[in-house]
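Omission of a single protein chain aside, the complex is shown with its protein chains in their original locations.
Note that the chains are named A and B in the order they appear, and that numbering of residues resets to 1 at the start of each chain.
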């Protein structure tokens, strides 16, 4: 046994960003380097953790050796490992991007508030990462609440970072939504504790039985998470908050933060409330997803501004995640549907980060992000436009991207259980996504006589967008191992007959 | 059937939560919204304390620990909310959230 095999990697993935949060606050000059080093460090610790989980199955770790019920436990299974990998990889790309973005020498008037942005971005982002990793590793529902709040505070502060009127107002709305969502969730936690006298996920798993207490807990927690996860029709706060933030922040909010609420919902639904949920509730959530796909896409088709288009695309794509609930109803296709939605989360995270970063580059170079006036942008920024296009391919779900594999599995689950309505919805959603992505790429091919003067965009900012978009596409060719890994510690209700 | 005292407190907690939620939605002034959130939070805390006293004579320590943590979180949240509300007032001149601010660049 080497140190690598036995190290408490899951602890490191929280401790590293947490200490980096303090360090970046103290040593502002070195902040970008500390940030990049921390994200690289979290890649290493996630790799170590992944090796442990692949080798010996789900892990559990008692912080400080206290154990249940008073201590805090951490646990890692296939799902949490994949989520950690996602936050680590996205984290590296965004950090590299942000290091350049917040220190760019030829800052425009638009980014006059540079100094305080640079000062606060890094600590907030590190705390955000710590909260996120803690959330993915939480073993009890109260710890989920605390990390959800930490994440929310960091996210709101980041959203307000731009300091302009629209950003502050959007952040304020985001904060109200986030706090009320968390309180709903906490109320659910309290009810579950009242009924079963434990908050531990594993201990609760076998105990929760249908009844008024379980139903009200499910209703409260689900509503809280749906509003924090910006699920249609509770998405109203997301587009302004995401679109008005500085580019790296938009990417983090859209790719990672909204996924946290969904992650909790997924865990609760399949691990705790498996015996409580009814087909009607599952269908109801699916219908919300359908609404999100159609409404979000329709809005994306009408946005005049690029970043708003990308933000509405997030609303639409989050709708797909909701489809897991109705599609997993059928025992034969449950595991497929569940894997599909987790893989969808990964693919969307890569694609959406790449798309926001590319959109940010475009907006930076052009000095605005009005879609109608983007003619000739390709000549100036071929790499960013390529990144946008590749990310778009994954969002649309065209092969061989990660989005394609996820949609393939969703379709397989839908058709396998004879749910043709959902299958049709998935395809229609893809075509709508194609329509809004092409709205932008359309301008990549128009010719302009006189190239307008454009701001220079640093190479690292272009390449970090491109690298992530390539990853989003390549995810389609390396899905076999992650999907295999997901089965480690998959919720019990997934082990349906006929599945291996 | 007699109403156990702890149940009375628990129901009062639910009531506070409901009142706070109503105010959060119905009031437009930001300070009132922040206060409403605090009322909601207090409702949840009351509920938790109530269920801790189910097992008299010795109270269950776990909900109490949760409430302590919850209060810390709540104080932080209020602080952040007040700071943001102040920024809203200085940038927009008003203490309310305008309906239509998506398009502002």
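Observations
Following the convention adopted for this analysis, a contact is a pair of C-beta atoms (placed from the backbone, for glycine too) under 8 Å apart; a residue touches a chain by one contact, two chains touch by 3 or more.
Simple rule for what comes next: contacts and distances are computed from a predicted model.
Candidate names were "Glycolate oxidase", "Monovalent cation/H+ antiporter subunit D family protein", "Ferredoxin-NADP reductase" or "Na+/proline symporter", and the UniProt protein name of the unshown chain is "Monovalent cation/H+ antiporter subunit D family protein".
Across the complete structure, the visible chains that the omitted chain touches are A. For the chain left out of this panel, the touching residue among A:423, A:440, A:472 or A:490 is A:423.
Only one residue from A:144, A:374 or A:398 touches the chain missing from this view: A:398. What chain A contributes to its contact with the hidden chain is residues 382, 393, 398-400, 404-405, 407-409, 411-412, 415-416, 423, 427, 430-431, 434, 438, 442, 445-447, 476-477, 479-480, 483-484, 500.
We take it that only the chains that are shown with their structure count from here on.
Computed centre separation for the pair chain A/chain B is 27 angstrom, with centres defined by C-alpha atoms. Contact residues on chain B toward chain A in their complex (touch as defined above): 10, 17, 21, 24, 30, 33, 37, 40-41, 43-44, 47-48, 51, 54, 60-63, 65-66, 69-70, 73, 76-77, 80-81, 84-85, 87-88, 91-92, 97-98, 101-105. Residues of chain A touching chain B in their complex: 69-70, 142, 146, 149, 153, 156-157, 160, 163-166, 168-173, 175-176, 179-180, 183, 186-187, 189-190, 193-194, 197, 199, 239-240, 243-244, 304-305, 308, 368.
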